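For this depiction, one protein chain was excluded, whereas all remaining protein chains were kept in their positions.
Just so it is clear, A and B label the chains in written order, and each chain counts residues from 1 on its own.
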Amino acid sequence: MTLFLQAVADGLQMGLLYALVAVGLAIIWGLMEMINFAHGEFMMLGMFGAWGLSAWLGWDPLITMVPLAVVMYGAGVLVYRVLMQKVQRGEMFTQIFATVGLFFFIQNGVVALFTSDYRFINASLLTRLSGANLTVGGVRIGVPLLVGGLIALALFLILYLLIDRTDFGLALQATAEDRDAAMLVGIRPQRMYAVAWGLGTALVAIAGVILANFFSVYPQAGLSFTVLAYAIVALGGFGSILGTLMAALLVGVVQSVTAAYLPPAFKDAFVFASYILIGLFRPQGLFGRF
Amino acid sequence: MRILRVIVAVAVLFFVAVQLGPGARAAGPVSEVLIGELLPLTGNFASLGQQYLWAGQTVEDIVNNDYPDLKVPLGPGKGFPGLGGAKMTLVVRDDQSRGDQARTLAEQLITVNKVHWLNGEGTSGNTSIIQPLVESYGIPMTCHACASPTLTEKGFKWFYRTGPNDGTMVASVFQFLKEWPDHGGPKDLKTIALFTCDNLFCQDNRKIALDLSEKAGYKIVADLTTKTGATTLASEVQRLQSANPDVLFSVQYPAETTIFQADMKRANYMPKVLATSNGAYSDQTWLNAQKATNGAAAWLGRDPTAIDLASKKPSWKQVNEIYKKYSRGQDMGELAMREITGMLWMADTINRAKSVEPAALAKAANETDMKPDMMIIDYKGIKFDKNRQNELATGVVTQIGWDNDKHTIWPWDLAAQAGFKTMYPAPSWPERESHKK
Partner (left out) sequence: MLGALVALLYPIPFERSGQIYYETVGFLVLLNAMLGIGWNIIGGWAGQFDFGPSIFFAIGAYTAALLTINLGWNAWLALLGAMVVSAAICAAVTYPVTKLRGHYFAIATVAMWMIAQPIGATWPLINGSQGLFIPVATGGGFVHGVLTMEFPGRGKGLGFYYLSLALFTITLLAARAIERSKWGFYFRAVRDDQDGAEAIGIDSRLYKVIARCLMAVVFAAGGTLYGFWALAVFPDQVLEVNWNILPMMAAVVGGLGRLWGPVLGAVVLIPISQLMATTLGTGPLAGRGIDLIIYGAIIMVIAGWRPNGLLSLPWSEWAARLRGHASASGKA
């Protein structure tokens, strides 16, 4: 029984980290329906940023999180204005094509600058706390992961309030649902998309900064999280920020529990099988609006 | 049909571009020996590929420049004396860790650049994809650090390997474990667990380890295969913890090993013996990163040479200095050592052949009988069996100490020279923390 409870607890903790990675995508893709193949690469840039500032200036990632988020916000807006805005004129599929190019460009740009060596952050608050545990009822909860998870929750709350409770959020939703109608009521769609890209990129970069405390930093690091992020946004349902969070927790738990009892090589496969299964009963995801 | 015209136009343009490109080389005495270097320089295996590249650049440097005191083949003197001073040129290609790209670029190297020798691909899987192709063109091919036994067991006539394969490597670890009780080791190791990633390299190791474990009489309490690219291994750690093996045999790449270690630390899990073969253990960057956490102390695994002893050899030190020019300061890891040794053998073979004709190269290669004193590695020599596998490629078993360096612990005569006391049981995580001061 403890094995099971521990697996659930581990799954919830990882789920919060996955939620952190997925939240940026939930805005760009879940809300604004723009496909971004390079999502994981922005996360990786966040990781490198955190590592670089930690290694050369000794600044803690929890602090550098803020300036890096601002810089990456700008990067997201830039990518939209220079590339995606033009691509929007064409087929939906061209977005994939364009962001595949972006993927190659960013990943190999980092390889060129930093090579493919594995790098680690050694001197941050969270890494110094590594190994510290809280034990609740026989179940172990790692402190650093808990901190990461709390930051994820906080970001989700802010984002939920932003999207669902503010005029700005409503404007974003309106643009996503019907661009022409939104223009009629005075919303400028280009600006909405640019902001969405900026926000989404900033959020996933923050995810990278946090994750850099726990995982090795290397150019190919984005891949394993990205595929899960896509599944999570779709599972949660398009247009629902809360849905993404719930889906992330579910994914984390399914992954963790199946790895504890079934062949571990299949743990991601079970996650995706659950997606299909749930999709058969709820074709718009858990909380999807469209 | 205007679309057809477009396609025709593009094809013609490409055709023209090609004709303006590198043409066929003139026959006759060579001034340049072309060595094809086909490596995974981007993609999943990039961190391996770059170590191979630096190794290749090191050998190119050694051959082409004069190092009068360096006791390795073609150290002194410039170029290939047997070819009138011809120089060695690496022609490097990146296959992005993809098999189809590897095969295509191999064909490019052979038919367009007309390389005389193909070195690559660096990973066993992709190397097996290019083997039939190179075989059909009939030029020598090598992958010194590719460990899968199948590469030399399929009857290819042009593939040579100077390094040991997984069969030998895993066997040395088990041999050490078998003899350990008679040399001051624990006498009660009865259970074993296997923990491997799901790709070709790890699974080869796993199959051999399963076989050897049964033969040695261990009880296999867990046999977990994990997905490469995993983001967490917490549940796997839980399962291993409850299985509680005496020996954990783990074969994983550096990224997954790091995740594994972090999850072990959280669970405060450490088996009594942690054994491995290649994978992270061969990766210099992983090793360097363990310094801060003592995460690698007491790990034991196979190495091609007694690094602690070899590094005392002047030739090792000299070659390392040259290597560091290309690796931005990183020391030679064991992967680089295997590769450099193999490529120096290749240079020596070309020199002995006094020709770049494939038949002459094959003859010189098959006649190889290289002695250990000219090597920076501790093989007993280089001599090929009928499968063109170096039968004198041995290895040692090393263990990482508190100093984060590898120390020889087997064979026993070399271990005595190294003078390192084996660590048992592997220290717990709190111990590793407190040792950090």
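Quick note on the criterion: a contact is a pair of C-beta atoms (placed from the backbone, for glycine too) under 8 Å apart; a residue touches a chain by one contact, two chains touch by 3 or more.
None of these values were measured; they are calculated from a predicted model.
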| remark: Per the whole complex, from A:Ala112, A:Leu125, A:Leu157 or A:Ala181 the residue touching the absent chain is A:Ala112
| remark: Of the candidates B:Asp100, B:Glu321 or B:Glu357, the residue in contact with the absent chain is B:Asp100
| remark: Of B:Leu133, B:Ala292 or B:Ala418, the residue that touches the missing chain is B:Leu133
| What is the set of chain B residues that contact the non-displayed chain in the whole complex? | 2-8, 10-12, 14-15, 17-19, 23-24, 39, 41-42, 46, 49-50, 53, 91-94, 96, 98-101, 103-105, 107-108, 110-112, 125-126, 128-129, 132-133, 136-137, 150, 154, 198-200, 202-204, 225, 227
| field | Where the missing chain touches chain A, by residue | value | 29, 33, 82-83, 86-94, 96-98, 100-109, 111-112, 115, 227, 230-231, 234-235, 238, 263, 265-266, 268-269, 271-273, 275-276, 279-280, 283-285, 288
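Here, only the chains that are shown with their structure count from here on.
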| query | In the complex of these two chains, what residues of chain A are touching chain B? | reply | 3, 6-7, 10, 14, 18, 107-108, 111, 115-120, 122, 130-131, 133, 140, 142, 145, 214-216, 218-221, 223-225, 228, 255-257, 259-260, 263-268
| Residue numbers on chain B that touch chain A, as the complex places them | 42-44, 46-47, 49-50, 198, 224-227, 229-236, 238-239, 242, 254-255, 258-259, 262, 265-268, 283, 285-286, 289, 292-293, 328, 429, 433
